[in-house]
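Okay, here's the structure, questions in a sec.
A single protein chain has been removed from this complex, and every other one stays in its place.
Right, chain A next:
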Amino acid sequence: MGVSSFNWAIALPEIALALAGVVILAGVVLQPKGEGFLPATVLSGAALLGCMVLVLVAPQGHGYAGTFVNDGFARFMKILVLAGALVAVVLGASYRTREQRTLPFEAPVLILFSTLGAMIMASSANLMTLFVGLELSSLSIYILCALERDNVLSSEAGLKYFILGSLASGLLLYGISLVYGFAGTMEYTGLIEAVRSAAIPPMGLVVGIVFVLVGLSFKLSVVPFHMWTPDVYQGAPTPVTAYMAGAPKFAAFALFLRVMAGPFGAVAPRWQILIETVSVLSMVYGAFAAIPQTNIKRLMAYSSIGHMGYALMGLAAASMAGLQATLVYLSAYLIMNAGTFGCIAAMRRNGREVNGIADLAGLGKTDPGMALALAIFMFSMVGAPPLAGFFGKFLVFAAAWQAGLYPLVAVGAAASIVGAYYYLRIVKVMYFDAPDQALDRPAPGLLLVSGGMGLATVLFIAVLGPILSFAHQAAIALVG
């Protein structure tokens, strides 16, 4: 194996991001105590932005001896992941106020490394790349969750996520080893060939695929692998929750789509029913379990479980249209999720963070701008036209309908209606409840995030064409 045939340049964005992370870390450690956060944030943000440009110009193709691939799909996912991370870094900068200096300067650097792991996941062409990327991404998030050391909930979140995450990694690794035992290779190209060559997929391979599916489902937090989600979302610092609900989910989805549509695509009938089950359970559970919640971060956790269920519907359809629909759904989810967390991070009273839904009472009178933005996001999450969420949901339902998954569509529609109750309850609390004491004026960065994302949610229809064609190219790259 010659080193010259490595096609080094295809991992240019990843290499640049890794170097940037190490340099930022080394530079900021030398700063006087307590003064490193702002430079680290600015530099990390700049690195993520620069990386986004690199992703667009990096050459495509296979490389690194079959461990790495850069195609239209990877590019789409990387842009999503980087955008999610950038929003989280901006949120982190504005979240840290004079009263609440809980986040250390490592936070943006860890977000950067986690993003790097997510990008490696999106570009994996080998089960080992998948695992290493996943571990890099997850390990950073475990630490990010526990960063507020003096907060019991934060430590609990970190520990819980770490222990359950390790278990899921173990399951994933075991599944990979079973698949390797069958195919004798871990490269996706070899796996495709091996899986196709078996007339009847043997039991060992199927068990391996199921284990891989379980491990990835855990990272996606879909039912029945969702137990950690509410506690971790609630306990983690808000910018970290915003990050967790975005970038790593996209990366896990990238893996899901790449692995299931690629190597295991030939045995789709074997796993399709599992995806359908998981999708139905997630949609229903996400809708019903969110109803009694009083904490908005917990509510968002259940909401994300439900949304992942809807997005999985596109995968369950196992068609080109389904993949495209899932990608559009994820783009819409990125926008409305980031905006919602921008609003949540802005919820402060007398300098202290508040997270109760009741704390939003009367926001329509005390802060009409933020109330409007939050209302837009909630309507978008419900799927009301012409907001971003509508198009995602519509395309996913259409793809599932075309694939003949009528029960799935029916359950999805029913879960949507139940979900509308708790999303619209927030709107009701904001506009019709008696105003409580007003919230503090949000930091400019948070206004930027929630305002920008609000605008993007409303104007999603204007960019729908380009996103659709981008998603179409990505789906073609995946299925070929």
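Here, a residue touches a chain if its C-beta (ideal position, glycine included) is under 8 Å from a C-beta of that chain, and two chains touch if they have at least 3 such contacts; residues count from 1.
The rule is short, and it goes like this: contacts and distances are computed from a predicted model.
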**Listed names "Nucleoid-associated protein", "Response regulator", "NADH-quinone oxidoreductase subunit J" or "Branched-chain amino acid ABC transporter permease", matching UniProt entry of the absent chain** = "NADH-quinone oxidoreductase subunit J"
**Asked** Given the contact definition stated above, which residue among A:Gln60, A:Asn151, A:Thr185 or A:Thr366 touches the chain not shown here?
**Response** A:Thr185
**Prompt:** Given the contact definition stated above, which residue among A:Ala20, A:Leu48, A:Ile120 or A:Met347 touches the chain not shown here?
**Reply:** A:Ile120
**Complete:** Missing-chain contact, candidates A:Ala198, A:Ala358 or A:Ile417, resolves to A:Ala198
**Message:** Out of A:Ala20, A:Leu80, A:Ala93 or A:Leu110, which residue would touch the omitted chain in the full complex?
**Reply:** A:Leu110
**Item:** Option from A:Asp71, A:Glu135 or A:Asp367 whose C-beta touches the chain left out
**Value:** A:Glu135
**Message:** Take the complete complex as the reference. Which residues in chain A touch the chain that isn't displayed?
**Reply:** 1, 3, 6, 11, 18, 21-22, 25, 30-33, 64-65, 67-68, 104, 106, 109-110, 113, 116-117, 120, 128-129, 132-133, 135-136, 139-140, 142-143, 146-147, 149, 158, 178, 181-185, 190, 193-195, 197-198, 202-207
